[in-house]
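Yeah, one chain of the complex is gone here, protein chain that is, but the others are all in their spots.
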Amino acid sequence: MSDSHAHDDHGLAHTMSPQMLIGIWAALIALTGITVWTANMHLAPFDLVIAIVIATVKALLVALFFMHLLYDRPFNGLVFMLSFVFAGVFVAFAMFDTGRNQTAILARQDAAPIVEAWRADIAAGSTEAETEHLRGLIDGSIEASHGHGHGDGEHGDEAAH
Amino acid sequence: MSSTTTATPTTTQPHQSAPEENYLNCSSGFLSWFFTLDHKRIGIMYLVAIFAAFGLGGFFALALRTELAQAGQDIMDMNVYNQMFTLHGAIMVFLVIIPSIPAALGNFVLPIMLGAKDVAFPRLNLFSFHLYVVGAIFFVLTLMGGGLDTGWTFYTPYSTGHTDTMVTTAVLGAFILGFSSIFTGINFMVTIHKMRPQGMGFFNMPLFLWGMYATAVIQVLATPVLGITLLMLAIERNFGLGIFDPALGGDPVLFQHFFWFYSHPAVYIMILPGMAVISEIISVFSRKHIFGYKFIAISSIAIALFGFFVWGHHMFTSGQSTAMSTIFSAITFSVAVPSAIKIFNWMTTMYKGEIILKAPMVWALGFLWLFGIGGLTGLFLGTMNTDVYYHDTYFVVAHFHYVMVGGTLWAFFGGIYYWWPKITGKMYEEKPAIIASLVSLVGFNVLFFPQFFLGNMGMPRRYADYLPKYEFWHLVSTIGAYILLAGLLMVLWNLIRSLTSGGKAPQNPWGANTLEWHTPSPPPHTNFEADPPYAGDPYALDHWAWDPETQSYVHIAASEQELARVEGHDAL
Amino acid sequence: MSSTSTAAPADSAEAHGHGHDHHHDPTLAHHFDSHEQQFDAGKLGIWVFLVTEILFFSGLFCAYAIWRANHPEVFHYAHHYLDTKWGAINTVVLLVSSLTAAWAVRSAQLGDQKGLQRNLLITILCAFGFMGIKTIEYTAKYHHGTLPGANFHPHADSMILIEDGEFVGVAKDVARQELAAMYPDMPAEGELTAGQEEAVHLYSAKLVEQADPVPDSVPVFFSIYFFMTGLHGVHVVAGIFAIFWVYLRARRGEFTKKYFGAVDYVALYWHLVDLIWIYLFPLLYLIS
Partner (left out) sequence: MLTHITAALASTLATVQDASQELTPGPHLFPDQASTTAAETDNVYLFIFWLCALAFVIIVAGTGYFVWKYRAREGHKAEKTATHDNVLEVTWTVIPTLLFGVMFWVGMKGYVGLKQAPADAYPIQVTAQKWNWKFTYPNGAESPELHVPVGRPVKLTMTSIDVLHSLFVPAFRVKQDVVPGRYTTLWFDAKDGVLKEGQDMVEYDLFCTEYCGEQHSAMITKVFVHEDESFAAWAEETANFIQNEPAYVAGQKQFLISGCNACHAVTDEAGTGPGLLQLSQLIKGGGSVDVTIGGAQQSVPADDNYLRESILNASAAIKVGYTNQMPLFQGQLSEEQLGVLMIYIKSLADENYRAESTLSQLEGGGEVEGTETDTDQGE
């Protein structure tokens, strides 16, 4: 077979040593930390680039060592690479075209009705928010109108931010 | 049986008559088929399923043509018409043309050609067949539960927000069929890579395997994108995803990019296997070594790869940017070159040959002519300003039917006739088979050639009704449809006749040298009775000579390695 | 089969046996010549499968890329709704599981049954952990009404406030602080009465009105977020089943030094799931 008999000497496949496994893993954890850290430094406009570069380094570590690509038959690696080439072409061509057409598309962006809908929705929620009413509610002299539209206090602690 | 025993007719004789055990009679009962791991039986089940689907799609086609025979709404209203052309397209593409050659013939032939006992992953193979069945069921559900009227292209936003037909069911069906196709692709790719016999390097493979390999590459790389696209479509429709629907700020043209990234390569999933079959038939029935083996092989791969960079030529009028259209048009022509190369090599193979006009060859010649027209008319559509005129007119309809039907379907029937003796162990009647092929050929051209004229006259496609000035050619076209129907019925009748009352097929009725002809017809359960013979040059046809006694070809020149092999084998 | 009788000396011993004893070896499928061929076939098969997975996800990454390129403002605004903390924790969880998965392969190769089972178990646990955290995140989104596409109806309380392009905070929290500053009766933290709850709600609605307008097509960000993480989640769940299947087989001691393909293949799949998350994390959570 074109690509066979490359590794007869060590069994069916290469075996990773514990040191290597731990080492690679530590590196991955470290890189995760770094990427979070850099993200908080607001390095725009390079932030995206940096994030992608770090992610790619991590991906390479996983692929080459955890997935044994470094020791595997070269053809398997080639196959894997191929997928990124074609995915890349797909994304690149599609992006290039939509990018060129943005002017035409943006001309109608404001037509997203849903956004309008919930904006109105929220505006309504605040109409009778006068100071008096607020004070009353807070010191308890006014009964809370139960089942008001938007209450979700009990889940507040999960608020994403 | 290993070819050495065929060395003399005498030893062949008793073998031919003995009712030996084969994959057909080794076990029986529905379950022994439906849950078999034997690639041969799976191939046959595909064959049956595909014929059934073809019948359904063909029925829709006839209904459409009948409606269009004259202007005005005659036998169906616009809604029904829209549903019929949609289901005709969807069924023919997803259930017939795409699986036709790879899943049916490929499953049967590929492992035997490799001298293997089975494909690399028999369970996966069975699984893809079961997926195919499930997908088909989803299509039937679509049919029952209110039909589908989006066109097989599912263009947004019509499919997401403007039709209340069974889009989701149909989309899921196509999604499942996609995975059936993917798994077949993976299976064939691995089988070809890892299970080639000793002495068969990539460049000693029969060209059929090259074609299958190229097809598998596309199935693996393109079909997943169809999967995600349809998934996004379903979610867009049911949950307002907002990627494709302009009402949510999405972009309908983006959907067309997603869709054609799969669906253009899919065109090559459909035609490459056809070319692969033709490469075998032409050589065998010209009694000549195939010409330009390497170029035919490489051109298949080239088509497979280039095919990925040309999808935008379906979108010249869609609102795609001029720059992108230009790039796509340029690359599009690069795909045309390998096809041209193949055609010329096939013709040169026939040159100074000994051309035997049996059914497979007649279908193959039909392929050359019809695919010739289909391919050439493609040039008008790859060229940008003529495409602006022809896009979404009957010219396109005629073009892709010449490729899909005149190309793939003709090759499919050629392949069926070619491997029929091997698959069933029965011979078919030659004369009716040839007549059937010719009738179909005439019918096909009467059916589709006028549609080029309609295209030139500016007749748009997907029209339930049309202006009176188009009536004449539509009528001609409809007449052709019925002639084609007659031809195909004759084919069916001919094949059934052979099953019921066909003569016993010899091991090698055509004198081909690929490995499947080195084993009895039909093959035993494990494909070869002993170890398969050494795989020499698949096109060394002069190793076989016609033997009038057995009415079959017998092996005359066992190659050196082979003899060596056999001695070694006896020693064990 | 084919290659046997003329096979290279290396596997001729096996080849010699072919046709007779491979029926006795349950771990070698009848249509393969040698364990090596069987293993390599499976390996190539799984790699090709991973290729299809990459292209499957490519559609989503394409949608992401196009939207981020054309509407960066949407991403800069909407990522504040995601919780980097959870994202980071999940990344670590997956990395741990990747390590144990790789280690499981090593154990299998060395025939260390105990280690194999232990590693597989840890991997499964991590997978569950990952899904657990995802559930927490999804529930929060559900309660805040930040659902994909047409279902995007965020509650005023949980909307993100941006003023002059600067991130201020979640409306509910800001509201509570400002109210506390204005009214002595309003506790800065701790339990709130129903009335105070409503006050906070009404006031946040007011804040939201005054804050910078929310960019159009924000719903699409959540479409992409839910679709990408959701599809990834489906793969995690599938992984749980696959690994569990391998674990059961390992418990039955089915794997040997010559036959551990299943472990390797499932591990490869699991690494890919990890690999996709490695990209999802910065692309969705870490936008500055």
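Which chain is which? They are A, B and C, in the order written, and residues in each are numbered from 1.
Heads up, the rule we're going with is that a contact is a pair of C-beta atoms (placed from the backbone, for glycine too) under 8 Å apart; a residue touches a chain by one contact, two chains touch by 3 or more.
All of these numbers come straight from a predicted model, not from anything done at the bench.
J.: Among the chains present, which touch the one that was left out?
T.: Checking the complete complex, the chain left out touches A, B.
J.: Out of B:27, B:318 or B:551, point to the residue that touches the absent chain in the complete complex.
T.: With B:27, B:318 or B:551 as choices, the missing chain is touched by B:318.
J.: Looking at the whole complex, which of B:135, B:157, B:178 or B:414 touches the chain that is not displayed?
T.: B:157
J.: Take the complete complex as the reference. Which residues in subunit A touch the chain that isn't displayed?
T.: Here the touching residues of subunit A are 101, 104-105, 107-108, 111.
J.: For subunit B, which positions touch the chain that isn't shown here?
T.: That gives, for subunit B, the contact residues 78-79, 82, 149-151, 155, 157-158, 162-164, 246-247, 249-253, 286-295, 316-319, 322, 325-326, 329-330, 333-334, 336-337, 340-341, 343-345, 347-348, 350-357, 365-366, 368-369, 372-373, 376-377, 379-380, 382-389, 391-393, 438, 441-442, 444-446, 449, 453, 456-458, 460-467, 539, 541-542.
The rule is short, and it goes like this: only the chains that are shown with their structure count from here on.
J.: Between A-C and B-C, flag the pair that has more C-beta pairs in contact.
T.: If we tally the C-beta pairs in contact for A-C and B-C, the bigger total goes to A-C.
J.: Per the centroid of Cα atoms for each chain, what is the distance between subunit B and subunit C, given in Å?
T.: Distance between chain centres, rounded to whole Å: 38 Å.
J.: Taking the mean of the CA coordinates per chain, how far is subunit A from subunit C in Å?
T.: Spacing between the chain centres: roughly 10 Å.
J.: Which parts of subunit C, given as residue numbers and ranges, touch two or more other chains?
T.: Subunit C, residues with two or more chain partners: 40, 44, 48, 51-52, 54-55, 58-59, 62, 66, 149-150, 216-217, 219.
J.: Where does subunit B touch two or more other chains at once, residue-wise?
T.: Where subunit B meets two or more other chains at a single residue, that happens at 193-194, 196, 221, 225, 240, 248-249, 251, 254, 258.
J.: Quick check on the complex: what are the subunit A residues that touch subunit B?
T.: Counting only subunit A, the residues touching subunit B are 1-4, 75, 82-83, 86, 89-90, 93-94, 96-98, 100-101, 104-105, 108-109, 111-114.
J.: Under the stated contact criterion, what part of subunit C meets subunit B in this complex?
T.: 1-7, 16, 19, 29-31, 37, 40-41, 44-45, 48-49, 51-60, 62-63, 66-67, 148-151, 216-217, 219-220, 223-224, 227, 231
J.: Across the complex, what residues on subunit C touch subunit A?
T.: Residues in contact with subunit A: 8, 10, 35-36, 39-40, 43-44, 47-48, 50-52, 54-55, 58-59, 61-62, 65-66, 69-70, 80-84, 88, 91-92, 95-96, 98-99, 101-103, 105-106, 109-110, 136-137, 139-141, 143-144, 146, 149-150, 152-160, 169-170, 172-173, 179, 183, 185-186, 192-203, 205-206, 208-209, 213-214, 216-219, 257-258, 260, 264, 267-268, 271, 274-275, 278-279, 281-283, 286-288.
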